[in-house]
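Shown next, in structure tokens, is the structure this report addresses.
In this view, the complex is presented without one of its protein chains, the others remaining in place.
The first chain written gets the first letter, and so on, giving A, B and C; residue counts start at 1 in each chain.
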């Protein structure tokens, strides 16, 4: 067989491309530019959702819709660059959930991994895996994939928290399973404080519970009082990272690894006046300001933030954090898609030259 | 503070939703149905790309476009359900690549993982990691993430093969890096046959090369002659799987695991007249018919296939394979996203009741 | 060749066995009984070293020998069943070390893993890996394989502690390496409290130190105050094990696993009046009584113990612990060869029928 390539005319090519459509086939070479960039160019927009704007809307939502109708009364943080996808970064979702006094968010479970970082609350609880965990400002509560969970507000004031999920990934992979519990709440089988006593005591762990990698952390509650104390104690003797300050990871005590198979959680203290050096990594992140005032430079974009604001960082974008106070530390909670990129071999990072 | 939910009117709600847009915030409860299905409902359409239709188009492409213009002369297999995305299933891409006598597909490397399953060829080669591998019909050649590779046709006839990549995943994760080599081909440092001699000899492995998990297989070439022999030898003493017949996985000899961090490869023999039982799993797959004639039932869809056809299977779809010949075996090559779902904890399967 | 076995006479056999000796060969069949018992029959004797006997001898040692002469002033706990081997159980060594006010045990490192459990002390220190750890009663300090370490007494009273090592294993395997530091003490590079702040804060871990499996725990100091608090807090909500009471393992926060590659460490609370059920396991153990009074039944042997006594448990021996006080808890520290048997596939256990 003798075939040889000639330089086809544009008209021939267009006619050929048109013909291909009936076979559900398309040329790759016309799409090469989209597919094979020298390096990633994220569509995610660096963006801040200021608390002063978002809080009134969260309260307004609770006036307009009950948890019975909404099941979960959540405002989705929609990244402006992602064209209406339910996504705060490429892989991560953030939402602001409100539960009024007397309300219950009914028990269910699902394949997406979820975390709750509490913004405003006098108490209330998340029940997960048979234990009720308090929800006070700064507390982190995990609800790992396929774990039953419900939330309840037995206080006099609204509870408002940040929800972190891997919804964009789960939607992309088309592997969402969901189950509604037959009752509003699932059964409580553990005394208060058990999870923390079993897995949060220095590095002592019980021997009568098999200790192995279940994918998610058996410790599901990290109270703010101990988190803050840990940061402050460590800051006495350590300098931390040039690029992230005193950045600690909430770990899975059974493995020393990430808390869930798709999401990693971090807490970070920027000391008074601290300005971190610029770097970038393929992972993206959602940040929440626990306390303090400052800004984050993402490429040429300046994101100003203060207490209770939420903002997002695209992957492969140079960034640096600045604590604008010369007297007070700033605390940033964040969650990232590190476990996803690590598991699939896609981790890269780079210091700004 | 005293807040209570009332049942808002539809008008109030719409006005509220409109107002939210300026803050890049949206209600979750209006999107719950999309997000939390009881189980996955894939948008992927079960579909066959028949060789009798596709081959002429591949030849036509090589008449119209040179490898200099196209870099890679590939026809993308576009799943009809995915709205024009470069995707054959949700996570996997398949393409038909043609290289004419005398042509070279120039050396590059990229983060997407790729495999080549040869359909028509008298020889030619893929060079990867410094070794040239022959490309004969039925051979599998891996080009792992970030490995330099180029293809050349030093025969008298066109080479045509199936390209398998994880492009949809890489695009979703926004982690595509790409590098062009300074020359058309990258340097050859290994004698022919080295990779197979090192890693394909029973389970004997050299000790002077460190044997550890590099993510991808150090064995990058699985010739068809040995693949077919393995299937036939095994079929003498084993029944195989009720759901997949004699399905063997091409493995990474350094780990016993999948050949690449995002893609697993399989070869399958359906014995004369064999009809497998129906099951489903969260993984999706692209199949290529090496030899034989039969059909695959995917839910209510019947996919008829014969030698050299390519077809795809959505995730979580019940399916069964039928070899329609009563005298000849059928051989199906396939690649799946198993490593992705496994690494992230999303594997599920179910036998049809 | 035609050979057939006949029943040889005893005389023929003895003459044959004699002849074999010149070739350094011996029949296996005469030794089968020794080699292949139905189950293990340990030569280790269950035994208590009472503090009231041992303490005076430790003090006497410090009157007779200086640390300059002794390098380490340690009394070896010699298991009566092991014929003079430096061994407390088959694999584990225990010793009682004394350091007088003003003395230093000079810096060295070695392949054997070591731990120190403090019995009497007003302070003093062990320096290991560049950090000085206090040594107060009940504290556990690790000195992992090949880590520089030295001990010093800057108090007014003798320091006495239990040394736990894997010396019998290391001697059997013939892999003992040893290094003397050029100075009496090795350099201090960390502020006091750093290790505990980095790795002992709930499950928060710093991100600027690479967190990976180094074989041994990066947390090398587990103070008694927090150990006891953890046991007491956990006892509020949990029943613990039927066979071991409230038995917690000191873990490696980087892996969730054992603290060292050959030795695991445990702390155990027996509640007032608690009597555990009998079981056995292939692992052997050395126990130290931190507080309390009771006994342990090992097969038919009753080991009476009280505060500061040390005793040992052979492998595969049924045993149960009894706290003889009806009002006070008893606390037992122990170390075992679990990591050795686990790594090599030799773990077995059995409940007494």
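By definition in this document, contacts are C-beta pairs under 8 Å (C-beta built on N, C-alpha and C of every residue); 3 or more make two chains touch, one makes a residue touch a chain.
Not measured: the values here are computed from a predicted model.
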Chain not shown, its touching partners among those shown: B, C
Given C:111, C:307 or C:325, the one touching the chain that is not displayed: C:111
Candidates B:102, B:187, B:206 or B:299 - the one touching the absent chain: B:206
From C:74, C:115 or C:246, residue that would touch the chain that is not displayed: C:74
Positions on subunit C where the hidden chain makes contact: 1, 3-8, 12-13, 16, 19-20, 23-29, 31-32, 34-44, 47, 49, 53-54, 57, 59-67, 69-80, 86, 90-91, 95-96, 100, 103, 110-111, 145, 157-158, 167, 169, 171-179, 215, 261-262, 282, 314-316, 339-341, 343-346, 348
Touch residues of subunit B, complete complex, unshown partner: 190-194, 196-208, 211, 213, 217, 219, 222, 226-227, 229-231, 233-234, 236-238, 240-241, 244, 246-256, 266-267
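Going forward, only the chains that are shown with their structure count from here on.
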Count of contact steps on the shortest path from subunit B to subunit C: 2
Intercentroid distance (Cα basis), subunit C paired with subunit B, Å: 52
Geometric centre distance via CA averages, subunit C-subunit A, whole Å: 43
For subunit A paired with subunit B, centre-to-centre distance based on mean C-alpha positions, whole Å: 30
Subunit B: positions in contact with at least two other chains: none
